[in-house]
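In this view, the complex is presented without one of its protein chains, the others remaining in place.
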Amino acid sequence: MTRSDFISGIVLLVFGLVFLFVLIPHDIEAGPEGVLPPSLVPNLMVGGIALLSLILIVKNWKRPGGQNVAREQSPISISEVKAVAWAITIIGVSILLFLWGGALPAATLLVIGLMLAMGERRLLPLVVTPVTLLIGAYLLFYQLLGTSIE
Amino acid sequence: MENLIGGFQDILTPVNIAWIALGVTIGYVVGVLPGLGKGTAVAVAIPLTYYISPLAAIALLIGIAKGSTAGSAVSAILLNAPGEPSSAPTALDGYPLARQGKAHKALKMGLFASVIGDFISTLVLIVLAAPLAEYALLIGPVELCAILLFSLTFIGGLSGSSLSKGMIAACFGILCSTVGLEIETAIPRLTFGVLELQDGLPLIPVAIGMLATAEMIVQMGNHKSIDQQTSLLDEGNASREDKIVLWEDWKYCIPAIGRGTAIGTVVGILPGLGASVGSFLSYGATKKASKRPELFGKGAIEGVAAAESADNAVVPASLVPLFAIGIPGSVIAAILIAAFIIHGVTPGPMMFVEQPRLVYGIYAAMICASLLLLCIGYFGLRFFALVTKVPMRMIIPVVLFLCAIGAFLQGDGIFGVMVMLAFGVIGFLAKKLEFSFVTFLIGFVIGPSFELTFRQSIALLNRDITQIIDRPIAIAFIVLTVLTIWRIAVANGKKNQLAQKDSEIPKT
Partner (left out) sequence: MLSNLGLTFVAASFGTAVVAGPALAEYPDRPITMMIGYKAGGGTDTVGRVLAKVMGEDLGQQINILNKAGAGGGIATIKLKKAKPDGYTILLNPSTSLTLNPYLVKKLTYRIDDYTYAGMLTAYQAALVAPIDRPYNNLKEFLAYAKKNPGTKYAALNSTARMVMNVITKDSGLDISIVPVKGGAGMLAVVFGGQVDLAYSGGIHQQHPTKIKLIAAGTSSRQPLGPNIPTLREDGYDMSFDSFTTLIVPKKTPKAIVAKLEAALAKAAKNPDIIALSARVSFPMAHRNGADATAEMHRQWRDYGKLIKATGTTAK
C-alpha cells in the first residue's frame, strides 16, 4: 500500500521481463540434449521475480484513502542519498586509483576521503588513523599471509 | 575408556592448551572485525598446521572455526555490520539492544548462547556421531531439495511485511548464485563477457557488501542522529540491569537456546544447508513460539540467543558426517579432511579403530575450546563494548576500510572490492525499500545447492513427479512449505487489513 512498493514493483517487473526475454536468451547458450538446460534455473528465477512484482503492483494499486498519497515521503532521506553518493565516489575513485597508482595511494584516499566526508577536520586523527590502518594492513598482507598486493 | 582418559591427558598439556587458546583467540578476533570471517582465518592457519602435531593442528583449526563463529556476533551487535551472513539475525535484535544502552547485556547473552550451543553440539558429536550419520544418509538429494525450499520460504516469510517482497529477494539471491560457468557443461551464465565472473560472484564480498557496507552507508546518512543517541546514552549512567543478564532474560532465552541448539545441530549434520540457514531458522522458530513477537526486531534478547546458539551449534555438528562416515559436510570439514590425511589419519569409521586415542584427544580439544571460548570472549567483552562510544565519523571509515580488506582478500583482489561496492549499493536500496536483504543472502548461499539438488531430484525421480510418493520426508517438507506460505499469507493479510484500518482513521 505504498508508493515506493508500487514503483519497486514496476521496476522489478521490467527487470524480470527484460532478463527473461532478452538478456538470458542472448547470454546463455543452449545446453546439450539429455541434460537440463543451463538457462533453466535463471529463467525460473527471473520468471518468479516478474510474477511476484506483478503481485506487488496489484497489491499496491489501491491506496488507502486518497489523501495519504501526497503526504507519503520517500523512504530514503536526502542525507542518505548524499551518503550513497559519497560512498560510491570515494570507494569508486580509490578502486580506480588502485588500478592506476597502486595500493598505497588507493588505501590512503579511501580512509582519508571517508573521514573527510564524515566531517572530520582535526589534523591528528586524519593522519594517525590512516597510518595505523595502513601499517596494520601491510603487516597482515606481507608478514602474516605472505601474499603481495597487485 | 582408557582411550578417553588418554585423550584428555594428551590435550591437557600446556602446549596443546596453548594451541587451542591461540586458535580460539585468532578466530574470535577475526570474527569480531567486520569484513573478515572464518574463511580468511582458516586459510591463514592451514599452512601453520603442517609443522605441528596432528592433534594440535586439528585442535587449532577447530578452535578457529568456533571462535570466529562466536566473534562475529560482536560486530553484529555493536555495529549492525555482521562479519558473516550467519550472524545477521543476531544483529536484528542485538543492534537495537546496543542502541538502547544494553550492549553489555546483548554481548554477554550472545557469548553465553554461542558457548552453550557449541558445547552441547560437541557432546552430541561425541556421543551420537555414528547413529546420527546413518540417519543423515536417509536425506538424499530429493529430501534436501525439499528442505531447502522450505527453508527459503520460511526465512522469506520472516521478512516482515510482505511475502512477495521476501520471495523476490530470494529469487534474486538464487539468480545471482547462477552467475558463472555452469558446473556440468562449463557454459557461462550471466557473465556478460566479464572474465572474473566466470568463477561466479564471490560470496564474501557479496555478503560484506550487503551486510556491512550497506549498513555503513545507511549510518553515514544518519550519523548525526546516531551520534545524538549515543551521547544521550552516556548521560544517564548505564544501570547495572542493562549491563548484566538478568534471571528475567534467562527465562526467555533458555527455551530459545534449547531450540537453537537443536536446530543448529540438525542443520549442521545435513550437508548443503550451512550455518546461515541454521541461525535464521532458529530465529524464526523462536519468534513464532514467542509470547512477545512484537518485540522481535526491536530488542528481544531471546532473538540474539536463538541466532547465536544455532549458529555455533552448526560447527561441531558439521563434523558428524566427517567423523562417522568420512564425507565432509561443510567447507571447514573438507579442509579438515585434508589436514587429517596429511597427518596420516583417514577420516571415517576406521579412525576409531586405528587411532582411537587421537580421536578422543580431538573430542577433548573441542570441549576445551568451548570452555576457552567462554573465558576469552568474556574477557574481550568489556573492550569491545567500548566501541559503541566511538563517534560515527571514526567508525564508518575504519569499518569500510576493513570491509575493503576482507573483500580484497576473499574476492580475488580488487575485483572483490568492486563487487562489495556494487552489493553495498544494492543492499542499501534493499534495506531502505524493505526488501529482505537477508533472504537474498540465504538465496545466494544455498542457490548452488538448490540448483544441484533440483537437477538431481529430477533424475532420481526419473522425471516423474509421482515417484515422490516413495519419499515421505520430502513430501513432509513440501507440505510444510505450502503450509508456511498459507500461514504467512493469512497473517500478512490480517496485518495489512489492520494497517488499512489505521490509515482510514482521519488524521487530525
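A and B label the chains in the order they appear, each numbered from 1.
Going forward, a residue touches a chain if its C-beta (ideal position, glycine included) is under 8 Å from a C-beta of that chain, and two chains touch if they have at least 3 such contacts.
As the structure is a prediction and not an experimental result, all values here were calculated from the model.
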Just to verify: which one of B:V194, B:I341 or B:C375 makes contact with the chain not shown?
B:I341
In the complete assembly, which of B:I244, B:L371, B:A459 or B:V490 touches the absent chain?
B:A459
Which residue, B:V331, B:L381 or B:A422, contacts the hidden chain when the whole complex is considered?
B:V331
Given the full complex, what residues of subunit B touch the hidden partner chain?
43, 46-47, 50, 137-141, 181, 183-188, 195, 198-199, 271, 325-328, 331, 333-335, 337-338, 341-342, 344, 346, 348-349, 452, 455-456, 459-460, 462-463
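One rule holds in what follows: only the chains that are shown with their structure count from here on.
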Length of the line joining the C-alpha centres of subunit A and subunit B, rounded to whole Å:
22
What part of subunit A is in contact with subunit B in the complex they form?
1, 4-5, 8, 12, 23-24, 27-29, 31-32, 35-36, 38-39, 41-42, 45-46, 48-49, 52-53, 55-56, 59, 64-65, 68, 75-77, 79-84, 86-88, 91-92, 94-95, 98-99, 107, 110-111, 114-115, 117-120, 125, 129, 133, 137, 140, 144-145, 149-150
Residues on subunit B engaged by subunit A in the complex (per definition of touch):
44, 162, 164-165, 167-168, 171-172, 174-175, 178, 182, 184-185, 187-192, 213, 216-218, 220-224, 392-394, 396-398, 400-401, 404-405, 408-409, 413-414, 417-418, 421, 424-425, 428, 432-435, 451, 454-455, 458, 496, 499-500, 503-504
